[in-house]
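What follows is a short report on a single structure.
For this depiction, one protein chain was excluded, whereas all remaining protein chains were kept in their positions.
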Amino acid sequence: MIIVLKPDITKEEIEHLTEKIKAWGLTPVVSKGIERSIVGVIGEEDVLRSQPLEAFPGVEKVIPILAPYKLVSREFKSENTVIDIKGISIGGKRIVNMAGPCSIESYDQLKGIAEHVKISGAQVLRGGAFKPRTSPYSFQGLGEEGLKMLREIADNLDMAVITEIMDPRDLGLLEKYTDIIQVGARNMQNFTLLKEVGQSKKPVLLKRGISATVKELLMAAEYILAGGNFQVMLCERGIRTFETATRFTLDINAISVIKQKSHLPVIVDPSHSTGKWNLVAPAAAAAIAAGADGLITEVHTSPEDAFSDGEQSLLPDRYSKMIDLIGSVAKAVGREI
Amino acid sequence: MIIVLKPDITKEEIEHLTEKIKAWGLTPVVSKGIERSIVGVIGEEDVLRSQPLEAFPGVEKVIPILAPYKLVSREFKSENTVIDIKGISIGGKRIVNMAGPCSIESYDQLKGIAEHVKISGAQVLRGGAFKPRTSPYSFQGLGEEGLKMLREIADNLDMAVITEIMDPRDLGLLEKYTDIIQVGARNMQNFTLLKEVGQSKKPVLLKRGISATVKELLMAAEYILAGGNFQVMLCERGIRTFETATRFTLDINAISVIKQKSHLPVIVDPSHSTGKWNLVAPAAAAAIAAGADGLITEVHTSPEDAFSDGEQSLLPDRYSKMIDLIGSVAKAVGREI
Amino acid sequence: MIIVLKPDITKEEIEHLTEKIKAWGLTPVVSKGIERSIVGVIGEEDVLRSQPLEAFPGVEKVIPILAPYKLVSREFKSENTVIDIKGISIGGKRIVNMAGPCSIESYDQLKGIAEHVKISGAQVLRGGAFKPRTSPYSFQGLGEEGLKMLREIADNLDMAVITEIMDPRDLGLLEKYTDIIQVGARNMQNFTLLKEVGQSKKPVLLKRGISATVKELLMAAEYILAGGNFQVMLCERGIRTFETATRFTLDINAISVIKQKSHLPVIVDPSHSTGKWNLVAPAAAAAIAAGADGLITEVHTSPEDAFSDGEQSLLPDRYSKMIDLIGSVAKAVGREI
Partner (left out) sequence: MIIVLKPDITKEEIEHLTEKIKAWGLTPVVSKGIERSIVGVIGEEDVLRSQPLEAFPGVEKVIPILAPYKLVSREFKSENTVIDIKGISIGGKRIVNMAGPCSIESYDQLKGIAEHVKISGAQVLRGGAFKPRTSPYSFQGLGEEGLKMLREIADNLDMAVITEIMDPRDLGLLEKYTDIIQVGARNMQNFTLLKEVGQSKKPVLLKRGISATVKELLMAAEYILAGGNFQVMLCERGIRTFETATRFTLDINAISVIKQKSHLPVIVDPSHSTGKWNLVAPAAAAAIAAGADGLITEVHTSPEDAFSDGEQSLLPDRYSKMIDLIGSVAKAVGREI
């Protein structure tokens, strides 16, 4: 931690500051520059982090040196985390494909879609039973009934299952039916929920909030690891910017940045990060080229009848072509599907 | 709802689209322009809103005409909503002042601060017992013990109480101790929580998410009103932008925009929306000048020892001066404190 | 300047780095922390600023301590700069009001508007003769003919004149007709233009780019001062964010931030920063409450016939009411109009 002092700081203020730092068990090192003096602090940066140093008189700004996350960091664990779900490896050489409808609408709808994506090569079936909807008047999901369909259909096709949790009280219920618990973008900093899934034995896919920095995403993941659950995947799903031509802006740089800073697998959602079905395949190809470990894609047999996200859902044959495309790209960058 | 058609849409595709619209009980009106044709749809826009029209072949884009919220809108209720809490009117001529520490740290800390802000003129005591912290290693709040302190100290000073809810399971607990339930920015689209507080009889202060549009804020409030709780205040607390000189960017325009679109009171948080104590007073003055109904401000007797947000907390005498300032500004715009 | 080293930096890399720093005439001070070592550099920070230190092996990040601007800073000049234009003081106790149409459309249009705003209390007449338009097919301004009208009408009413420069080749022309040269938001980092107006003896109003940080705005102003022209006003005119309910987001915090960091006057444009005439007055009131030194406002006698910006132009009587409002607010914060 570096503390930059104001040019007009008094001797007493410097003393007051350094005394406090010593009282916290740390060592302050004052160095005088030509225009500014600074205080370097030696010791556990965490101790300082929780102190509002900018509230001290004479302090201009405080500059942390270390990242605030630990368990999720590459420094804590240098090799990539590989998560195994029923024989599907996530984070290794092979790209994982998760696909399915946005919402589970009916048994037949889900079954039809699941069969298609399975044939195309998807290993994990997605489908929402509890839906976070902007409007209280929109379809809110089928609940447990939907979860049962999801499990049964996936089992019949020998697929794994991913579905979203919205309520901490539903954890037990979800654990009964799903293989991966998804925490949605809107809940990335729902710390109650993060602590809850941190207690689970199920792998978690944590979606980046639409205006969360990579650092905040890693801190949110840290909540889950700190709770004891190390099986976490991070999902880039587009961030909110000024651009309105697409629903969100896929932050393609984030993939490499996360890979540098963390050992956790990175999944990309090309459906939400574009918002339009005809932009999904190029976004998916770009994600794989940039180093993503997998994709989670919305597919629907009849997008125009979808209860949600129809405009960004791929028809099965388009999904199949997308898989071919990313298969080639994966090979080009030394991966496989 | 206006549906803009692609220039190369076929006769069959137009027919397919208009048939569907009729099947939903609505009336399509096709009008041919020179370069584009459009379909206007007459009937309940809500029916269409949930249909993924952009997934139809030949459709270029879909343009909603009506706002998606109802109960929160000025059209639903033209007069301002005034909320009465133990004789304190929020949303009327008088500006409400809520103040206190970010976190409840101890009985003495809270009591000292509360006495100061009461003397300065604050009517509502704020203080967090459950804290949403970016890091799992930061202070997470005193929990129920803190709530008891908050209630007792406020009662002794004849103040009302506001505190934040983070877990839907805590609603009953909070209702025992608080007069106003705060839903924080990170939980603005935690729909589980919104539905829960929608069932409460306690007034709710809903903070705008850091990257939520005004429309999304109003939709989040709609969840609470749709649940039966009409006593909702909206809180502008700064949005995330590219600017890093301040913690957040106070969206001062949002105050007037909300006032035009909705009947609900608007409170501004000058502490979070600036992030620095020496920017708080001008932000507060601006908020009142722009039409805010109240302020929620962080105050601490010893900011340098605060467990959280010390850098943006005002010392009691600075808070007192701020109240004087906003008193003058309130008068200048026909309000009072 | 603080240089944070990677944990795995080698002894040779540290030596290579410190040798280079010494070669630049500066003194490196290495201090070893528990998890990271850092190098503090003593000497002229400017020397280092132009070196790509992050390109050195073993360097994790580089943290500047000092602001990169000099002449515009409060440290260079602690008292407020007050600019005098024909007896009108800008930056002192009195608020300056600049007003007029977006574009000069005709002699009669401009004269009608000018008479109205003069009566309401505006001291400076604005009007564009060269217009930066998003579309090449939109009205591009009357050019010199417009400048002549502007000068003549302002002289008759004893007002000063402000108008925008777009082309460095027009400086001589503009100097003949205007009292203040405006550099528009789109040209804030048009360094050719900045250097050109830096050579002028006329005061300059520099508008903040829609996505420029305050620091970048100050650096752009530094170009003008470094050229020898110290009569610069900074203009906050709204920044681009994700919010679409308004044309731009007025960054009200920027006023106080600029005032802390710089001695230059701050003018606010409530027309562009909202984009809608019915949001202009509250934004103007907020700006004055937050400490702005003046306003530049679009007024039109017939907004529905305006060649540009009609939707954000005030009718003369609404402008007159706005002036009354800001007069009261100015008084509340110790200023006057």
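By letter and in written order, the chains are A, B and C; residue numbering begins at 1 in each of them.
Going forward, contacts are C-beta pairs under 8 Å (C-beta built on N, C-alpha and C of every residue); 3 or more make two chains touch, one makes a residue touch a chain.
Computed from a prediction, not measured in an experiment: that's the story for all the values here.
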item	value
Hidden-chain contact residue, picked from the options C:E105, C:E222 or C:E236	C:E222
Residue among C:P136, C:G172 or C:G334 touching the omitted chain	C:P136
Hidden-chain contact residue, picked from the options C:R36, C:K111, C:R240 or C:K321	C:R240
Where the missing chain touches subunit A, by residue	211, 213-215, 239, 241-246, 249-257, 260, 273-274, 278-279, 282-283, 285-291, 325, 328-329, 331-333
Touching residues (missing chain, whole complex) on subunit C	20, 46, 49-56, 68-69, 132-139, 166-169, 186-187, 189-192, 195, 209-211, 216, 219, 222-223, 226-227, 240, 276-277, 303-304, 306-311, 313
Touching residues (missing chain, whole complex) on subunit B	2, 4, 7, 29, 31, 33-36, 38, 40, 42-45, 63, 65-66, 75, 211, 240-242, 244
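By definition in this document, only the chains that are shown with their structure count from here on.
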item	value
Chain located farthest away, centre of subunit B as origin (C-alpha)	C
Approximate Å spacing (C-alpha centroids) for the pair subunit B, subunit C	31
Whole-Å gap separating subunit A and subunit C, where each centre is the average of the chain's CA atoms	38
Contacts with 2+ other chains: residues of subunit C	211, 241-242, 244
